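A protein chain is absent from this complex, but the other protein chains hold their places.
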Amino acid sequence: MIVQRRRTRSLGLASRYLILALGAVVLVTPFAFMVSVSLKGRTMLLEVPPRLFFKNPTLDNYVTAWTSNQFGQYFVNSLGVAVATTVLTLLLSSMMAYGFARFRFRGRGAMFTVLILGMSIPGMLLIVPQFLLAKDLQLLNSLPGLLPFYVGGSLAFNTFLLRAFFERIPRELDEAMEIDGAGPWRRYWNLALPLARPALATTAIFTFLGSWDEFAWALTVINDVEKRTLPIGIALFTAEHGTQWGLVFAASVIAVTPVILVYILFQRQIISGLTNGAIKS
Amino acid sequence: MTAAVTASPTIARADLVSTRSPGRRRGRAGLPGYVFVAPGFLAYGLVVLWPALQALVMSFQQYKLRKGLASPFIGWANYARAIQDPVVLRSFANSAFYVLVTVPPQLIIGLVLAILLDKAMPARTFFRVLFYLPVITSWVVVSLLFKWLFATDDGVFNWILTSIGLVSHNVDWLGQRWTAMLAVSLLGIWKGVGWSMLILLASLAGVSEDLHEAAAIDGAGTWRRFLYVTLPHIRGTVVTITILLVMGGLNVFPSILLMTGGGPADATQVPLTYIYKQAFTFLDFGYGAALSYLLAFFVVVISLLQYGAAKLVERRSE
Partner (left out) sequence: MKTWLKALAPAVGLVLSLSACGAAGTAMGTSASQAPSAAISGSVTFWHAYSADSPELSTLEKVLIPKFESLHPGVTVKSVPVPYDSLHQKLVTAAAGEQLPDLVRSDIIWVPELANLDVIEPLDTTLPDFADLKAKVFPGPLATNKWKDHYYGLPLDTNTRVLMYNADALKKLGVTQPPATFDELKALSAKTAGTGVFAYAEGGTGGWSVLPWIWSGGGSVTDDAVTTATGHINGADTVAVVQMLADMLKQKGISDIILGGQGGTKTSDGLPKGQFATILDGPWMFPIMKSQYPNFDLKTAPIPAGKAGSISVVGGEDIVLTKDSKNKAAAAEFLRFLLSEDSQMEMAKTGQMPVLSSITADKLNAIQPYYGTFVEQLKTAQPRTPSPAWPKIDEVISKQVLTAIKGEATPQAAMDAAATQINALIAQYK
């Protein structure tokens, strides 16, 4: 019987890998094409149908993408903005989510509703009023000036997501800590945040990516060439006629790398048993 | 500097006092909640709600871009125009189609992947990264790629369909309304699966192993354990994801812009591409704002309906 169970288990594992491998092929192919085009050298028109493998791959596009146009500077700018946005967003949205999940206060329902309503309004049309606001606050043409808008823009979504996780933490744990004399801040910092690590990691990944990829706002408010962010740097390789696609794709591959690193780093926090262990102790 | 140093212990002490005092419930009801919520909410109010309010005002104006030029108020005229504009109705129908086609697969495939990648196994991180790659690949790149895949004469998709004999001649995928919407939807599913997977992974991470073991000892099979242990735990997340996916689907934008441009002849417009065209091509910001608020209204109504339905199901199952 034990043997049988083991056999079904290994069969299960094999089929799991089979499904995963199939899914991986479908999901990864387009990414592979991106890398493939980026290694092809100069191409203004895209080959149809595209070929995945070809002779004489070259890193020329990577060298050109990185050296022309202060691309390195844009990379550093984007990194700074994305890291700061992620830290600030995580702090503010987890505080908000905790406040909504754990406390009763006047206007709580109304505030939460307004938060969700704000999420439903497409941001596109806000760009002109936001631009006028940034002008009044003297936040135009400044990298730190991007932060309030990036953080503000991602708060609602993250709060919405985190609140759902905080509400699942048993209230008994809070109460036990409270009896031990822990104030609200300690309960938030020492209990809720560690228990919500998988959720926080998820929101960190999303927020970093959102800030890293943001294009429309940065393009609108940043004027000085040396203050630009990476998505603008990539878009600058496109032209009215005859875009150098090899360059665009090489620049995109470069741009994706830090996001993958951040993802690998944070997804370690998303592991079964982590939460259980914490609750037990 | 000195002020800050001395201030923090004071706050801590006040905090201790308030939670221990007999009026504990009142303390809980008042200050701490505000302290947690206020910083974020104020930031949000300033950079999102305030501009949103101005956009709302804009939607009742014939908005003039140049400062100093008065924007006359025209009442509900922008909204009345929207209701009579056939492209508006079509754009909403297109985004509804997109939601119906993309949301269920994103949820189901995302869930399957999350369950497969939840347990420890060799190469788990590797697979988690692979499945997340589409999410982080730029919209420009993937849209171009799907445009190739669905090209009429040299497209990979038509090549597959004709070689297995499913169609006799090449399908003009991007030249017709519904086939083009289907192509864009496939891109949406492909790009969105990893997103659902990640949130569901975070949710699954909280499922108690003890319960799983207990259920296994009781002889519950994989399917029953999923149904009675896993599902109740992640139900809240599933509802949240569904609402967010529907919201995102109604706001589909870059893929349409880059794959069809809303054409031919506005056949594949969705609300955001049409709003973008009105505002930034035609400079009709008042009309664009009215369309934005119409969209927001539908998003809110649909989200509330979903929320209500979820509550109903929850109550039934209890």
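Each chain carries a letter (A and B) given by its place in the written order, and its residues are counted from 1.
Criterion: a residue touches a chain if its C-beta (ideal position, glycine included) is under 8 Å from a C-beta of that chain, and two chains touch if they have at least 3 such contacts.
Since this is a predicted model, take the numbers as computed values, not measurements.
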Which residue of B:39, B:175 or B:236 touches the chain not shown here: B:175
Residue, one of A:15, A:68, A:113 or A:257, that touches the chain absent here: A:68
Residue among A:59, A:76 or A:239 that touches the chain left out of view: A:239
Selected from B:196, B:260, B:273 or B:292 as touching the chain missing from the view: B:260
Selected from B:76, B:178, B:228 or B:282 as touching the chain missing from the view: B:282
Residues belonging to chain B that touch the chain removed from view: 65-67, 69, 147, 150-155, 172-176, 180, 259-261, 263-266, 280-283
On chain A, residues whose C-beta touches the chain left out of the figure: 42-45, 48, 64, 68-69, 127-128, 131-132, 135, 140, 215-216, 219-220, 223-225, 232-233, 235-244, 247
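Note that only the chains that are shown with their structure count from here on.
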Distance from the mean Cα position of chain B to that of chain A, given in whole angstrom: 14
Chain A to chain B touching residues, read off their complex: 13, 16, 19-20, 23-24, 26-28, 30-31, 33-34, 46, 48-50, 92-93, 95-96, 98-100, 102-105, 108, 111, 114-122, 124-126, 128-130, 132-133, 148-149, 151-153, 155-157, 159-161, 164-165, 167-168, 178, 181, 183-185, 188, 198-199, 201-202, 205-206, 209, 213, 231, 234, 245, 248-249, 252, 255-256, 259-260, 263-264, 267-268, 270-276
Footprint of chain A on chain B - complex, ascending: 12, 15-16, 19-20, 28-30, 32-37, 39-41, 43-44, 46-52, 54-55, 58, 65, 109, 112-113, 116-121, 125, 127-138, 140-142, 144-146, 148, 151, 154-156, 159, 190, 193-194, 198-199, 201-210, 233, 236-237, 240, 244, 247, 251, 253, 271-272, 275-276, 279, 285, 288-289, 292-293, 295-296, 299-300, 303
